[in-house]
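Just one protein chain is left out here, and the rest sit where they should.
Think of it as A, B and C in the order they're written, each chain with its own count starting at 1.
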Amino acid sequence: MSKVIKNGTIVTADRQWKADVLIEGEHIAEIGENLTGDEVIDASDAYVIPGGIDPHTHLEMPFMGTTAAETFESGTFAAAAGGTTMLVDFCLPGEDGSLLNAIDDWDRKSKDQICTDISYHMAITGWSESIFDEMQKVVQERGINTFKHFMAYKGALMIEDDEMFASFKRCAELGALPLVHAENGDIVQELQQKYLAEGITGPEGHAYSRPPEVEGEAANRAIMIADAAGCPLYIVHVSCEQAHEAIRRARQKGMRVYGEPLIQHLTLDESEYFNKDWQYAARRVMSPPFRSKDHQNGLWNGLAAGSLQVVATDHAAFTDEQKRMGVDNFAMIPNGTGGLEERMAMLWTKGVETGRLTPEEFVAVTSTNIAKILNIYPMKGGIAVGGHADVVVWDPSIHRTVSVATQKSIIDYNVFEGMELKAAPRFTLSRGDVIWAHGQNSQPQPGRGKFIKRPPNASAAKALSKWKALNTPRKIERDPLNIPAGI
Amino acid sequence: MSKVIKNGTIVTADRQWKADVLIEGEHIAEIGENLTGDEVIDASDAYVIPGGIDPHTHLEMPFMGTTAAETFESGTFAAAAGGTTMLVDFCLPGEDGSLLNAIDDWDRKSKDQICTDISYHMAITGWSESIFDEMQKVVQERGINTFKHFMAYKGALMIEDDEMFASFKRCAELGALPLVHAENGDIVQELQQKYLAEGITGPEGHAYSRPPEVEGEAANRAIMIADAAGCPLYIVHVSCEQAHEAIRRARQKGMRVYGEPLIQHLTLDESEYFNKDWQYAARRVMSPPFRSKDHQNGLWNGLAAGSLQVVATDHAAFTDEQKRMGVDNFAMIPNGTGGLEERMAMLWTKGVETGRLTPEEFVAVTSTNIAKILNIYPMKGGIAVGGHADVVVWDPSIHRTVSVATQKSIIDYNVFEGMELKAAPRFTLSRGDVIWAHGQNSQPQPGRGKFIKRPPNASAAKALSKWKALNTPRKIERDPLNIPAGI
Amino acid sequence: MSKVIKNGTIVTADRQWKADVLIEGEHIAEIGENLTGDEVIDASDAYVIPGGIDPHTHLEMPFMGTTAAETFESGTFAAAAGGTTMLVDFCLPGEDGSLLNAIDDWDRKSKDQICTDISYHMAITGWSESIFDEMQKVVQERGINTFKHFMAYKGALMIEDDEMFASFKRCAELGALPLVHAENGDIVQELQQKYLAEGITGPEGHAYSRPPEVEGEAANRAIMIADAAGCPLYIVHVSCEQAHEAIRRARQKGMRVYGEPLIQHLTLDESEYFNKDWQYAARRVMSPPFRSKDHQNGLWNGLAAGSLQVVATDHAAFTDEQKRMGVDNFAMIPNGTGGLEERMAMLWTKGVETGRLTPEEFVAVTSTNIAKILNIYPMKGGIAVGGHADVVVWDPSIHRTVSVATQKSIIDYNVFEGMELKAAPRFTLSRGDVIWAHGQNSQPQPGRGKFIKRPPNASAAKALSKWKALNTPRKIERDPLNIPAGI
Partner (left out) sequence: MSKVIKNGTIVTADRQWKADVLIEGEHIAEIGENLTGDEVIDASDAYVIPGGIDPHTHLEMPFMGTTAAETFESGTFAAAAGGTTMLVDFCLPGEDGSLLNAIDDWDRKSKDQICTDISYHMAITGWSESIFDEMQKVVQERGINTFKHFMAYKGALMIEDDEMFASFKRCAELGALPLVHAENGDIVQELQQKYLAEGITGPEGHAYSRPPEVEGEAANRAIMIADAAGCPLYIVHVSCEQAHEAIRRARQKGMRVYGEPLIQHLTLDESEYFNKDWQYAARRVMSPPFRSKDHQNGLWNGLAAGSLQVVATDHAAFTDEQKRMGVDNFAMIPNGTGGLEERMAMLWTKGVETGRLTPEEFVAVTSTNIAKILNIYPMKGGIAVGGHADVVVWDPSIHRTVSVATQKSIIDYNVFEGMELKAAPRFTLSRGDVIWAHGQNSQPQPGRGKFIKRPPNASAAKALSKWKALNTPRKIERDPLNIPAGI
């Protein structure tokens, strides 16, 4: 049974035009004028855009002694309600350290729950020969071409520079892309102790102990290591000018570095942590913390300039009760906030409606760019014949106010509470299925989502390999007569 | 009669994939596997890319007391032979100062000669109410959405800052895009006089009198003026880090500024002017002059980073005899070199074959980006159903050495003489016609090219207008009691 | 009769140490422990610093249809009361355009009035052979080694780029230093008209029409011109990051560029112009206008980093009545504010007391650096045997609140009204005379001040000349056989 999305204005990362979209099964079959199908989806007065891709979520993640409350079901349904049709979750090795076992675990958790498609980034939280070996299988057998590295969370997820170098080199060999959480974990820990010792135990201490310089430093370091290892690099949750500047410097030298700001950092600022209500402030605790308005402006400009490429959420939702684990010590507050449902509408409202971003740029940073980086474009992230029919009918006439009362997320608050959103999905389609229809009491369809395999060797990685091979240092050939005997 | 381009790998600015392209008449009708048509164009082992767009040429331009030797016929045929299917020439007002008359003149010259499609940028070389009025007609009636401003060539084409501001504001109102030739014309003239007075009369004086700082200054100034006027800006022939840095600074502040390096500046350096053979050096005289290797590296990196968007040629070809007008005075050497035929193959050779650029980036900077900037995408600059069938079968197995003996350009030398090119068009199609076929003795088809109208209000201009309107300074309302009487 | 300043801590730009200062006549005769003299000046619990030098004042200046109200008498007495013992006023050519006549005029006005020493910067407000000729006499006969150039005030003081280049070249020949007021006068005028046309007639329009980008542009342009002309450059009243960044870029390339922030820009911000009381806002109208806190922070950091060297006032005091000339049109409000009396104490309070500056840096930026730049160190600007006894006993225990009621300035308000100052001169000595003693009802001593001649060829100018001569472009010698005949 075919569907046709009629009378909308398609917006892609390249352009806008009026056309209908014909869907046959899971795929887009045709784009053009006056198309017909078995079922008509009305897009009059609306845009037709690629389904959003959120490349940074932590659903049901075991972390800081608890587990993120958002489930694969609630999370993917919230995503769908917000216009996001794919997310990439972070898969963390368990106690046995095995990457493959971790993937199996994640599959078990997600498989029967997911309403949208998903993928994983594989975390490298240590280094060993077996990890070196498993990485190949992760890429070639499991279809995961990205590896995450934590430069913070000392004593838990954090790894050292030589381990990063080893893993990055392995990524270069495999055509995979390393990701980093860039904060200097040593210094974060030292500052946490310093502020706690000074009696600063509230959520403001979280912000104080993770200042922008500490993030910028780590970003700069990761970039150097990637350059030395000969691979591209993707820096998650870029929140400040220091990190952004490091990315710009790198790109200006021809390095292939990508930066991902979060919707939270684009729209909320550090004053949230100074709220007199502990719970209010604790709900906003995430790493890196929110920054000042100047940093925000820099991030927005970077999206327009192309020095930053992707807007994500780092969705890691903990309940009020979980947050209270840190009532006496900010360092014990589980790090994370929500945003999966609001990401696209917040970005539209604060970006497109203000003229900071064009509609095309909105599409680029919510789906297309990351699809290219993840090497799944245009299966995902485009409106392309042959690609998956992950399509959103995006309606700028639906305005609503964010409220915990109406959200799909499982948790008991919303960091965007009370903000007005100036667009929403009229329909969200995932591989041809309508999984969300505005005002029609849509329900989660757990288990219909699929895991999407991603091949290695994206175009930028291939070009970089070629350049590095051409420019590798060469041995100086010396006449043995000009080499003395050793001692 | 339909044509099908079979068995190639399509490369667009977004991606690469194997598919056939079906052409009906002037347009692309279908893209897919196993297509059939009346005529088959073999693209086996080759890429299928959008026809190149060179947005910067001066064919038959009256300049510096002579007229550029390259004709619309020879120029557009050279273009076709090199894989370029559209060029944008600079239309200069004549003695009466009328923009519309100048367009008529240019039409007269080009109409019966052009083998490929063309458009014009309209030059603003002075300011008056009639120019203000004519600009509207140029945009709305003549289909030209770009206006060129010369900050150099004092006493001839150069205009002053207040004139630029007035013209840029007019561009903002009309949804048009201003372009600038960025060099400080006052200082260039002073330095010319200084070096001539010191007895430096040879072509090296051309380079000395137009140093990078002089270009960077003007770029920076134009950017400020565009920001104040509220319009985007396109800087032609960006040759140096100073100008590039000004562009990066602007983009980082959210300004909409584009930069266009030339293939010459990407591949040739200032040492050319120090050649002991006067004629050799004089042939390379163009403005800005070639720069050092460091500047070159910066330009390449900018193409990959996205801080520069377009590679052009500034093709303005003067014969050896014409160049000799300046044998006693470098300032009298007609400024300009060729490149229309070599642009795409040089960029491929030095860019894609080295890994500096991906194939997608190659397409972006040779056609797609400029098509978007000029607001004609994807009619031009893409491989898109419904778009013009301006398509090149790009064959990386055809290697050749640049030689004046085999070039299509009318002039008697080639600044790339002797360089090896590692790709060439197997076929060049313009609106469905094969206008160049490798090894088949293709001939010019003058008069078949068309003038392409370009609508105003590209997406970036619209977004910028919205942002500027939202952020315009507001009057402070004061109680009359708080305002004293005047004196 | 000798004087000895006893028991103080001397602070110079280099160091702090406890020592006495013996003064014989106009000069410092000895520095050491346990000195004795005919008269003792008590410096216990105080610092002993070089008298301040304010290199930027406009006393009794004819400007914008009126004349600055501060006289040479009231201005130099206010200076003395604030610890400043020398100022450099801007000498503007009159209608006849003669530089020498202007100096005579300024001498006439100042001679019998000045309580402290003074010098002049000579303004170049046009270009001609007679100006070229007079410049030599100004330097060699009149002892003025600095020339001021206005890039703003179009139609009045402003000059064009080629004129600046000519004047800067002349400065290079004479070993003189050019100064610039850096704002793009064309664009300022255009923006004034734009905002007036939009009905923004109040003082906020002054700020809107002179945005930071407009200043940064001009700074950048002046730097390029100085580099091309081969001379150092001094940029007055640097108010914003854009201009500061241009200075940093230049210095980083080895250019000899200096920047002078004003005490007003370091301590007051743009919100002053949004005050609901017109007169309040109008009093603060000066060019460049005050900026945001971010710009302020940049300026402070530049003083510590050495990218900015001098803190001045641009003291140009107009009365409330004079300000009302612009009640219907902000562009008619006479530009200028006061600060001569408060400069040193404000800088100490906001700089040294906060730890932003060391005491040594305070001395450097209030006197020593400018004395070196003006080539009169250590006659002025130091505590040195043989130098002028321009010395201040600086007492951090004297706190006071700025008030128009107690100020020495002639005008009827104070832009720092109500601020607490955490230091003041206990005694101010000018060439050995006590011209201000705290709490002792000191009175002006008009006519005792002297005009100080300043020789050309400061050390930096000499070094730059040598470097430029070594690195000047060289003619390429070509065999006549390799040069064709002309046409």
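Operating definition for what follows: a contact is a pair of C-beta atoms (placed from the backbone, for glycine too) under 8 Å apart; a residue touches a chain by one contact, two chains touch by 3 or more.
What you see is a predicted model; the values in this text were computed from it and never measured.
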Not-displayed chain touches, in the whole complex, chains A, C
Given A:T57, A:T85 or A:N220, the residue that touches the chain left out of view is A:N220
Give the residue, chosen from A:V40, A:L100 or A:I200, that touches the chain omitted from the document. A:I200
Using the document's definition of touch, tell me which of C:A219, C:L266, C:L374 or C:L464 contacts the absent chain. C:L464
Those residues of chain C which, in the complete complex, touch the missing chain: 13-16, 31-32, 248, 251-254, 256, 297-298, 300-302, 304-307, 352, 354-361, 368, 372, 377-378, 382, 385-386, 459-460, 462-470
Can you list where chain A touches the absent chain? 160-162, 165-166, 184, 186-187, 189-191, 195, 198-200, 202-205, 208, 211, 213-214, 216-217, 220-221, 224-225, 227-228, 273-279, 281, 320-322, 324-325, 327-328, 473, 475-476, 478-479, 482-487
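Definition applied: only the chains that are shown with their structure count from here on.
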By the document's touch definition, which label belongs to this structure's chain graph: line, ring, star, complete, or other? line
When the CA atoms of chain B are placed over those of chain C, what is the turn angle between 0 and 180 degrees, to the nearest 5? 180
Where centres are the averaged C-alpha coordinates, which chain has the largest centre distance to chain B? C
What chain sits nearest the middle when you go by CA atom centres? B
How far is the middle of chain B from the middle of chain C, if each middle is the mean of its Cα atoms, in Å? 46
Cα centroid separation, chain A vs chain B, in Å, comes to 37
Out of chain B, which residues touch more than one other chain, so two or more? none
